[in-house]
Every structure is written in structure tokens, then in C-alpha cells.
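Note sheet for the following structure.
What you see is the complex with one protein chain gone and the rest in place.
Here is chain A:
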Amino acid sequence: MSQTETATPAPKTSHGHQPHVLKPERSRLGLMRPDHSKSVFIDWLTTVDHKKIGIMYGAIALFFLFIGGIEALIIRTQLIVPENDLISAERYNQLFTMHGTTMIFLAVMPLNSAFFNFLIPLQIGARDVAFPRINALSLWSFVAGALVINFGWLLEALQLMGLFSASGPTAGMTDLAPSGGWFGYAPLSSKEYSGVGTDFWIMGLQILGVASLTASMNFIVTILNMRAPGMKMMRMPVFTWMSLVVAFLIIFAFPAITIALGQLMFDRTFGTNFFNVAGGGQPILWQHLFWIFGHPEVYILVLPAMGIISEVLPTFSKKPLFGYSIVIFSGAVIGFLGFAVWSHHMFTTGLGKVATAAFSLLTMAIAVPTGVKIFNWVGTIWGGRIRFTAPMIFSLGFVWMFMMGGFSGIMHAAAPADAQQQDSYFVIAHFHYVIMGGIFLALVSGIYYWVPKVFGKMWTGSLSTWVAVLIVVGLNVTFFPMHFLGLLGMPRRTHTYLEGFGWSSYNLVCTLGSYILAIGILLLLVDLIRCLRRGEPAGNDPWDARTLEWATTSPPQVYNFAKTPVIPARDALWSHKHGPEGKKITYEDDHGHGIHMPSNSWMPLIASIGFVPLGLGMTLKQAGVPYMGSFAIFGLFVITLGLALWALEGPGGFHLHPDEDDA
């Protein structure tokens, strides 16, 4: 479509007159602001720049990591001694539900999105994502969904402060925060057993689904279609490859949960019978639909982490990634098999011998490509010139702790063993080793690795070592004893326990470990803020790295690359710096047309904001709060208005002519 635009020397803007040529101006965060007529605040709200959207995703994810962490700390404090009565059983249910939901959907997934947004266009040599405004829509609808999910907490807080009383608008409303677990098993999440909190949960997740689906489609188009010339699929950085697999997983896995949540919502609102046993429904349907989404979700969370590791280990070992193509293929195989193992979450529901055996085998099969990856990483380090920087330490921590989580995963794959471990603390130990010990360490590694690129500032080494020590020690002290607790029979989701089962001392150790972990994560935030405020200039390529994002300035200009790079080989930057002649990156000439960049837009923000009144209105209406129907219709109106104005806004955009020395 833009072929016509490139061919014309002065393309028209949406307003029909000549395009204004802007000179970008550096804002306080070191990022480029193309249009200096607007305030910084408005610029961030209306931005369509993938880098700023990535930074906002990251900041919001870290905020929710903090919230989810506080929820976890209250849970662990409640379990510090037997028969503790710090919080009620109902509050405990709400806390573990929101802890799981927050950490998975509001902390880890958006943190992954932060990396996708910031890195993918840079790594493939593109100027932006394929649809910059849809990208902004994804961010803001994620924020809207997060608000709706957490609205129950707000109501609980207002009620605690006495602002809502029994006679107020929330009269008769029970269970304001969701309490059915992050898996929302029906009939626990059906109307008989849960209150309005579950409605917030359903609505919020649906809105988050909009965000994830639009973002994934956008990234697939970006990766498949916007690669710089010469960047063949098998020359792409591993992180971009893993992101591509994740995006496909999302567009095929999320519809299942969307339909399941829709059915649950219909059950609760219109009295349908999907999960209602009296009406002929079967709660097992929820488990199938949930885990057809839920198991691929595990790989949606972990594959970006594996991508990060595959970037960090080669850089700090001064070696190319061992078995690049095998890492790619094993990632794709993991993605494919991820859809074939959902019933291993349901071994104890009585699926029958054939199904159980098949899912048991398939689950064990998934250990093969995962193991292959581990060997590739070890092969990468092997004989390398290793630099023990913070990203490297966290990556090595990932390889070790993810392996431990993987081993207990294989133990679950054996259906008879799983029958014993099901719903015990052993399962909690397993998935926290995978998610905290694996994914979280990889994400921290990625943060330390790319922060110099994102902000152009360097962290200092001393504090980061403490962060690493505290987090790794805290993780192991918290989660390792949980294996024993599980084997001793302590069930999960129990809000207290009696003395004399031999659980007390292990629980005490777990709780103390969680405090160590919390201090580590706080120090991480302190370290990041210190880096932002007082970091030394990082330079364009502080690590002597291998991928394309390090070829441009730190922080990158708004247009990423002044001239489009032409990629001669895999590990392009490395071969450019250290390879033979003929393997060097060349740059395309823009023939004096300058760079066409998209303009900022209010429409994604407006359209997404509409989700908040829509979601809250629909949930509160059926709880009997007055005027909520109109509130929901108002939300729908705002969404439609935003989209209609968006359509009328036209393509827009402006032209930039960077100086020759802005590489």
C-alpha cells in the first residue's frame, strides 16, 4: 500500500497539505519525542511508538508484580504458624485467587509484552510494528482489564473504610473480590458459590483477552512481513522466533478461554446450563476448555524467557548460540505439543485409562524439546569466555532452577504419582520453580541486559549482585521445602493447618524465605530506579552483543534506524563487527524521501477506556446496582466512538530527515 507513498516525493497527510517535517527532541527519560508541541504527559498517553509502549507495559507489569507480591506475602504470613487467624478463610481465598491472576496475567504476561514491544522491531530492523495504533490499543485495553479485575479489591477497601455499608449500593453483595482460584473451576465460580467478585474476574479477563489477541496478531504480521531485507526467517534472533511461536499460541489458545468465560458469564447472568449439573451441564467442560487454554499459557509464559536466555548466554560467553536451528525447532515443537497435554491437569478427574495414558506419554514427550534446549544452552556456555555480569548470573540461575522445576514436572507426568501429588504443596513447589525460578529469573536477566539499550544508562554492578543473591536464595528457601510439605500431605489452598502433622517448621522456613525474596525484589526496583536517575551513559553496544538492536543508538531514535539495514548473515551485528568482509551490514538509501512515521493518536486510548464502564456496568448491573445498565451502554458508546473516529482519522503520519551522523 505504501509503495505509492514511497514513490511520491511528498506524500499527502490525512489533512491533505504538505507533511510537516519534525526534528525529534530528547525527553527527560532520554527517549525521542517527535512532536514537541505537546506536553510529555500527553505524548505518552497518545504515543504509538513501540518503544514507549514497551516501557509502559514494563512499568505497569512491575507495579502489579509488587501488588501480587504483597498478596503472596500476606498468604505466607498467614501460614507462618499453625492455627493462625491473621485473616479469614474467605479473605485467604480472595488472596490466592488474585495472587495467581495478578502474577500470570498482570505481571508476567505484560512483562513479556514489554520485551516484545521494545525488542521485536529493533531486532528485525523495522521502524515500528505493523499496526502502531492497534499496538497502543492493546496496551490500554490491558490497563482497562487490569482495572476491572482489581475493582473488587477497591470495593473491599471502600467497605472496610466504611464508605459502603450494608444499606449502600453494595448491599447484599458478597465476595467483592474474586475467590474461585485463578483457574476459576466451575461450579466454584458458578453463581451458587461465588459473588460479584467472580463477575469482575470474568469481565477483566475477557478485556485482557482483547489486548492479548490484538497484540499477538500485530506481532505475527510484524515478524512475518516487516523484516529488514536479508533478514530471512532462519537469520532472525532467537528471542524474536520464540515471540512468534508465543503469538501463534495466544491466537489459538485464547479463544478457548474466551468461550469458556462467555459460557460461565451466561450461566451466571442468563441461567444457561453449561456448568449447571441440575440442568444437564458438566463442570468437567470448564476444566477441558480452561486447560486447553491453560496449558499453552504455560508456554506462552516460558517461551519468551527461553528467548531471553538464548540471547544473554551467547553474548556473555562470546560464542554463537549452540545449535541455533535446533533451538528454533524445539521451540516450535514445544509450542505444538503444548496444545496436546492439557488433560495432565485433570488426571484425577477420572478420564479413563486410555486418555490418561496418552496424556501422560505426551506430557513426558514435551520434556524432550525442553531438554534439548537445556543442552543447547550448556553447549553455548561450554568453552566460552564467560563474563559474570548480572544478566549472565540470572540466566545461569534460570537454567539451573528451570531444570529443577522441569524434573518435578516429569514426576507429575506419571499419572499414578500425580494422583498422590495432585492439589498438594508439591504442585506449588513445581510451578513456582518453573515460574519464579525459571521465567522470573529470565525476565530479570532480560531487564538487566536491555536496560542500557532502553534508557541509554548503565546500572552499577554492586547492588545487582545482592539482588541476585537475595532472589536466588529467597526462591530456594521459599519453594524447596514445599516439596516436602506436599509429600507430607499438606493440601494447597488451605488457609491454616493444625500442629502435629510435621508441617509447622517447613511452613516457617517457607515464610522466612518469602521475606528474603521480597527484600531481593525490592532491591531490584531500587536498583532500577537508581540506574534511571544516576546511571552512567551506556553507549550503543556495551556488551559487544550479537543482535541488531545493539546496532542503533541507546536509547534508540524514534525511527529506530536512520537507514534500513541489509542483513548479510545470522548473528548479523557480530559478523559485522568481527566477521570477514562481505558479511558486513550495509544500509539502504532512502533516496532523500526521509522516514515516514505514524502520528500520535488519542483513539486507541479512548476506545480502550470504554472497556472500563462497559465491564463494570455489566457486572454491577446484575448485582442490582442502579443505573449500571446505562453505564455499560455509555462504555459501549465510548468504544464505538473511539473506533469510528479512528477510522475517520486516516493514516496520517509525518516525515523525518535524520542527520547523516545519527546512525
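Observations on the model:
The definition used in the following text is that a residue touches a chain if its C-beta (ideal position, glycine included) is under 8 Å from a C-beta of that chain, and two chains touch if they have at least 3 such contacts; residues count from 1.
Definition applied: contacts and distances are computed from a predicted model.
The listed choices are "NADH-quinone oxidoreductase subunit L", "Cytochrome c oxidase subunit 3", "BolA family transcriptional regulator" or "Cadmium-translocating P-type ATPase"; the UniProt protein name belonging to the chain that is not shown reads "Cytochrome c oxidase subunit 3". For the chain left out of this panel, the touching residue among A:196, A:220 or A:341 is A:220. The omitted chain makes contact with just one of the residues A:82, A:181 or A:255: A:255. From the options A:77, A:159, A:272 or A:540, the residue with contact to the unseen chain in the full assembly is A:272.
Set against the missing chain, the residues A:161, A:498 or A:647 yield one that touches it, A:647. Screening A:61, A:79, A:98 or A:130 for touch with the missing chain picks out A:130. Against the chain not displayed here, chain A makes contact via residues 1-6, 48, 121, 126-134, 213, 216-218, 220-221, 224-229, 231, 251-256, 258-260, 262-263, 266, 270-274, 279-282, 285, 289, 559, 564, 595-599, 643, 646-647, 650-653.
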